[in-house]
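Some chains omitted; the rest stay in position.
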Amino acid sequence: MRPDGRQTNELRDMQIIPGWNKHAEGSVLIEVGDTRVLCTATVEDRVPPFMKGQGRGWVTAEYAMLPRATGTRNQREAAKGKLGGRTMEIQRLIGRALRSVVDLAALGERSVTLDCDVLQADGGTRTTSITGAFVAMALAMQKLVDNGQLKKLPITDYLASVSVGIVNGQPVLDLNYAEDSQAKVDMNVVMTGNGAFVEVQGTGEEAPFTRDELNALLALAEEGIGQMIAKQKAVLGSVGDRIEEAATYASRS
Amino acid sequence: MRPDGRQTNELRDMQIIPGWNKHAEGSVLIEVGDTRVLCTATVEDRVPPFMKGQGRGWVTAEYAMLPRATGTRNQREAAKGKLGGRTMEIQRLIGRALRSVVDLAALGERSVTLDCDVLQADGGTRTTSITGAFVAMALAMQKLVDNGQLKKLPITDYLASVSVGIVNGQPVLDLNYAEDSQAKVDMNVVMTGNGAFVEVQGTGEEAPFTRDELNALLALAEEGIGQMIAKQKAVLGSVGDRIEEAATYASRS
């Protein structure tokens, strides 16, 4: 039995509120259990220096936690004067994951920046950020289509992410903070709508894990991500239909 | 006629949602028009080095804007590696203003940190932060009373803040971003429930102002702040009653 009464293969409640920020080209407030992240997508007509002149776009992400997103207050990284290793690792992960489902050539020389700000944390902030940022990105790119700046959505498939881990010897899906702090093995998985893996990051610092345990964790992740993508589709409506077509087409080829 | 149809002495709609963050000792989500700020109050049993051993507490504030709180995206200060001058000026103002209504000796060697994070900006983010942070602080201090750590609320009066300015030659109350960008004179006023001034910061960079104009602006601010404090009282309920008593008592003495 899990602390909040969930089954081992049960996700927490998930809510995605689109358009929560009036300025951003795309935005969502995503809540997974008590984890609450504001994801905004900003479109700019320029790319970073290393991408210039290639006719291709770029997708990148930044991640931060408000100081009191957690049980005790954390000092702001702006006040410390530098980004911590954890922050950098997470924002690199989010950016990499999102780029895996974007056709950067089709995007053209534009950049999309996903800002994922954790307003309240209860485990799974990086996976929740990816799941929410995908929707914010899709909304922002759809605006480029609506404005006539792009012919079609440069997204090749859905994308969502969840954490899995071994807690009390049991593989479980979507760990909250209490579970995360006592997990022996901790794994973050990012998958596409077609069921392929984009990232698998498993760590057994507390206790190395076997091939069988790895397989059990991947199975849980697959199941959870499928449900998350269904909710993304519900929020995206007609925008989502076009992603689905692209993904179906891609999976056939 | 103002851009959003308000009278010159009319505030924007204001909403204060208490308890928006589950971890903080006190928190509110405050919305003034389209300006939306999350204010959390963190209580810690220690004071900064310069305050140690005096038996008195400390109240301080930090302020930040999410990158896409504004019409175009701003680079994070954490990524730049330093706080900008505007940020420092604002957080010093918020902390100073709040301390003016706290009895630091009665608070004991504790610190209360107010984090004001602007989730969406449309003018008046610093005054909205003060108005919201006051409520978050009161809620956190009430918790100290409820826990038996303090005998009574160490707050001496209500506190709220509003901006006023001269736009198109006309003194107006509570400027939104569109008005703020074309104001010739810009003033932020912080006042107590007893109607005394805590901060008056008027700037006529575009056009110096006369004594009469100053008086007209102060009158507008007084009117607006009175209405804001009425809303704070409604949110604070019985907590607010004790502040009122303290203020009444103080004003008599």
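Order of writing sets the chain letters: A and B. Residues in each chain are counted from 1.
The criterion applied here is as follows: a contact is a pair of C-beta atoms (placed from the backbone, for glycine too) under 8 Å apart; a residue touches a chain by one contact, two chains touch by 3 or more.
Worth saying up front: this structure is predicted, and the values here are computed from it rather than measured.
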Considering just this structure file, the complete complex holds how many copies of the sequence, given 2 are shown? 6
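The rule is simple: only the chains that are shown with their structure count from here on.
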Cα centroid separation, chain A vs chain B, in Å, comes to 34
In the complex, chain B touches chain A at residues 21-24, 27, 34, 38, 40, 42, 44, 62, 64, 66-71, 73, 76-83, 87, 113, 115, 117, 119-120
